[in-house]
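What you see is the complex with one protein chain gone and the rest in place.
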Amino acid sequence: MKNIGLALKKIKWKHYVNYVIVLAALIVLLIAGASGGLKASTNELVLKIAISIVLAVSLSIVVGFLGELSLGHAGFMCVGAYIGGKVAVVISEKLGGGIVTFLISLIVGGLCAAVCGFVIGLPALRLRGDYLAIVTLAFGEIVKVIFQQSKAFGANLGFDTLRYDKSFRQNFYIIALILVLVTLAVTQNMIRSKHGRAITAIRDNEIAARASGVDVTKYKLIAFVVSAFFAGIAGVMFACTFSTVQAPKFGYNYSIEILVMVVLGGMGNITGTILSASLITFLNVKLSTVLTGDLAVVKDLVYALILVLIVIYTNAPAFKTFREKHNLKAFTLRIFKPKKDPSRIRDDEAKWSNIPTKINMDELLTVDLKVQESVQSPDKGGKNK
Amino acid sequence: MDILSILINGLNVGVIYAMIALGYTMVYGIAKMLNFAHGDIIMVGGYAIYVFCAMSGSLPMFFGAILISVVVCTLLGITVEKVAYRPLRGASPLAVLITAIGVSYLLQSLAQIIFKSAPKRVAVPDLGKIMIGELGIKVSTLITLAVSVAVMIALSCFIRYNKIGRAMLAVSEDRGAAELMGVNVNKIITITFAIGSALAALAGLFYLLQSPYMTTTFGAMPGIKAFTAAVIGGIGSIPGAMVGSIVLGIIEAVCDAIPAVAPYKDAVEFSILIVILLVRPTGLLGKKRREKV
Amino acid sequence: MSDYVLETVDLGISFGGLKAAQGINLKIKKNEIYGLIGPNGAGKTTVFNMLTGVYQPTTGEFYLSGEKLNGASQESINKKGIARTFQNIRLFNNMTVVRNVMVGLHNRPEYRCGFFTSVFRLPRHFKVEKQMRKKAKELLDIFGLLDDRNNLACNLPYGKQRKLEIARALATDPKLLLLDEPAAGMNPQETAELVETIRFVRDRFDMTILLIEHDMSLVSSICERLTVLNFGTVLAEGETAEVLKDPEVIRAYLGDDE
Partner (left out) sequence: MKNLAKKIISAVMAITMIAVACVAFSSCSDAKKNYAANNTEFYIGASGPLTGGAAVYGMAVKNSAEMAVEEINAAGGINGVKIKFVMMDDKHDASNVSTNYATMYEAGMQISLGCVTTAPCKEWKTLSYEDGLFFITPSASADIVVEYDNAFQMCFADENQGTTAANYVNENVSETKIGVLYKSDDAYSTGIFNKFKSTLSSSKTLVEASFSGETVASFATQISQLKDCKFIFMPIYYGPAAQFMDEAKNDVAPDAIYYGCDGLDGIDTSVEGFDISTIPQEVSYLSHFNSQATDGAAKTFIDKYVSKYGKETLNQFGASAYDCIYAIKAAIEAAGNKIGVTSSPSEIGDVLKGIFGGGFTFSGVTGDSITWNKNGFVNKSAIKYIVKEKNS
């Protein structure tokens, strides 16, 4: 008994906090569900949040950890939703509308998205910062237009997804949350391994990473592929949640909304990403259900204001000291006050927050390699002995 | 339809994109941020013209309206910069990107609250068209071309020869160094936003000259297209923005002209963009930056 | 030829028309501390960049213990055994000190561990991680950085950052270590310390070291041999003492006095 207590002390809670959050949510929902079924609207909300989390976490691999800006994440989701959704419809004739069908469509959708991720990863080897950002944006728009025009997928009307068995749909939120767990597990395990270190090394200093023998090509591609794969998964979840899939949904506005979640969560901060994804999705849904009729117009206004205020509050240098005093962490610390024991600080406890991505293009700041001048006037500038 | 008129349409759209892209690229080069609200400044400019033309469609009134819309946009640009972006000076560039998005939503929803959702026709005086041989060219098109070319030249001269312009260059090269050299970075950034917004107002005007219809989402797509154009040309480079925009405009016109392709217009444009960037990773005129090792 | 760890044959590069470096012939023996000096812009760092694959030499070849390496990518050159530090320190600033070193270890065959092994947390992953962390701590201990292991690299004082960079370079298990102005911006004590460290590294890892340096006291105290570059060409080379006496070299540094 005693050593269980000790063991509990030993656990690196920091590593598990995300799972704990999701599991807690899951358990609460299960209890609610067991006692007379979840309301459809709650179910709806949970699913939307789950999808957002998967999307945001997967995007954070590229933006937060690889440090490249991607404006086309919804494109990968689009691929997943269309391909996965269609596959489900097709195979359901043989396999029925149960979990088997779902899983297969899940894998197929995910893989197709992953392939696209690979394709987009290739330019990423050549392009930096905004140039890559605009390529991802372009990719998203291209995918959107192609699916929107393809007769096979019902052109502008989109196509009706498979309606799974009622029992499956009622409990889909469970599967969705499990998928969230899986996404978290894979992402975190990847990041907290030598491979993750390689990826973050590329983010921090590509040249040094190369010089330390990091295979930049390989790891950039890995990051893009994994990220796209889970975006695809989110797409299949989307296709399973809604009864129709329509391309316009996956435009750059949606990509940007996902980016907002990642940035608000704090770049490379997975817990933060989860929370902000949930918050933003919740906010959107609540606003649109509360502000009906004539009030609907105010919705975006409120949303925009909240967005701006949050960002300014959480990022403005002016509020720094205030933030450090009153933030969630400080609050929790005040409650639990863990005894400061340096030996228990873990190696992985790097501070991830607020990592600038290459959007600020260090290239732009560093000047050209001016060999010409420097050779003609050897002693010009620089430190001298 | 004949190549020449396609080209003219392309040029026309192109130079308008250029007006917007210039704003994008300058703000980017100097404030190091993507101002996603830029497109909505165009929209505001459009509505400004609409409001004042609604009073009377007379030509002098129209010129008054133009002036006012430029002023309104400039002020708006400055305010937005001061209120939303300046507090984030020194924060992660992406945080600023998000506020920009927020501001864009804000402007759009405000516009919808004020002007409602129905499309508006702005009482722009019809300038007719002149025939050059076979094809007739709208006077408005000619004006658009002339004015924007003039503006671009003026802008380039301003950047090259004026003290402030050179300060802008300095800031975009290396903000820290510029600050050390006694350049007031905040002032420069404000001026940049002012110029960018003024150009956006002009872009709005040119749109209305082509076809005087307004909705609240008026600026969204042009904004993103112009951003694309700026990147094609090489973000941060002013001539690049112009070239990129004109390239994009012409591609667009050509796509429109081929019925089979028209529905895929955006896809085609963006594919070409990707190809261009793969061939020239820093855009058409973007300076090749090599990180000093 | 492989009695030399590094041998460059008529190595040269030109950007456009302009020859940034040409006719560089270095012969560095095992366990040697070799200096590469010269006025600013003489092309020293350019040579480093060629040796590490940042630039592809336009003329000549270079061999690492007999193996021709030019044309190879930076990564593979590093794997082959050339590690470097940078004039302007390049650490992984948002990672802890220990992780910086672990990135260096990342390519060593004994720590090979597949992507999915890590993702699915197979036993091997834990084993490898444990070993890597152990090894990293050893290295840090050697450089006296052990207590800082959980700080972010960017929070280290300057001197320690230099050391960390060297530690990271060594972590890649190189045959040849290139140090680009290791003493830049260091005060005399730090420099003295550095001299010790470099010697120590050479003996402890029986390393071969090629270093660029402006600080003549440092150069003269540890470099066995030197090559002096000026305007991208070799001005003089040989035993440190002789080279430093060479009037050409002095002129290159102090300019003509008339």
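Chains here go by letter, A, B and C, matching the order in which they are written, and residues are numbered from 1 within each.
The working rule: contacts are C-beta pairs under 8 Å (C-beta built on N, C-alpha and C of every residue); 3 or more make two chains touch, one makes a residue touch a chain.
What you see is a predicted model, and the numbers here were worked out from it, not measured in a lab.
> Using the touch definition given at the top, which of the shown chains does the missing chain touch?
Computed over the complete complex, the missing chain touches A, B.
> Pick from B:73, B:97, B:167 or B:253: which residue touches the chain that isn't shown?
If we include the chain that is not displayed, B:253 is the one touching it.
> Thinking of the whole complex, not just what is shown, which of A:65, A:238 or A:252 touches the missing chain?
Result: among the candidates, A:238 touches the missing chain.
> With the full complex in mind, choose from B:239, B:263 or B:281 the residue touching the hidden chain.
Final answer for the missing-chain contact: B:263.
> Hey, which subunit B residues sit against the chain that's not shown?
With respect to the unshown chain, the touching residues of subunit B are 1, 5-6, 9, 12-13, 16, 54, 109, 112, 116-123, 128-129, 136, 207, 210-213, 215-218, 220-222, 253, 256-257, 259, 262-263, 265-266.
> Mind listing the subunit A residues that contact the chain we can't see here?
Given the touch definition above, subunit A has residues 3-4, 6-8, 10-11, 16, 19, 23, 26-27, 30, 33-34, 37, 39-41, 43-45, 48, 148-149, 155-158, 160, 163, 166-167, 170-171, 174, 178, 238, 241-244, 246, 248-249, 285, 288-289, 291-294, 296-297, 299-300 touching the missing chain.
Keep this in mind: only the chains that are shown with their structure count from here on.
> For subunit A versus subunit C, what separation do you get between their C-alpha means, in angstrom?
That gives a centre separation of 38 Å.
> Once you find the CA centre of subunit B and the CA centre of subunit C, what distance in Å lies between them?
48
> Specify, in ascending order, the residues of subunit A that touch 2 or more different other chains.
Answer for subunit A, listing residues that touch two or more other chains: 207, 355, 369.
> What parts of subunit C, by residue number, touch at least two of the other chains?
If we look for residues of subunit C contacting two or more partner chains, we find 54, 86.
> For subunit A, which residues are in contact with subunit B within the complex?
Answer in residue numbers: 63, 69, 123, 126-128, 130-131, 134-135, 137-139, 141-142, 145-146, 149, 207, 252, 256, 259-260, 263-264, 267, 297-301, 303-305, 307-308, 311-312, 314-318, 354-357, 359-369.
> Considering only the defined contacts, which subunit A positions touch subunit C in the complex?
Answer in residue numbers: 186, 189-190, 193-198, 200-201, 203-205, 207-216, 222, 268, 345-352, 355, 369, 371-372, 374-375, 377-385.
> Per the contact definition, I'd like the list of subunit C residues that touch subunit A in the complex.
15, 18, 20, 39-43, 46, 52, 54, 73-75, 78-79, 83-84, 86, 90-96, 98-99, 102-104, 106-107, 111, 113, 115, 118-121, 125, 128-129, 132-133, 149-150, 152, 168-169, 171-172, 184-185, 214-216, 230-232, 253, 255
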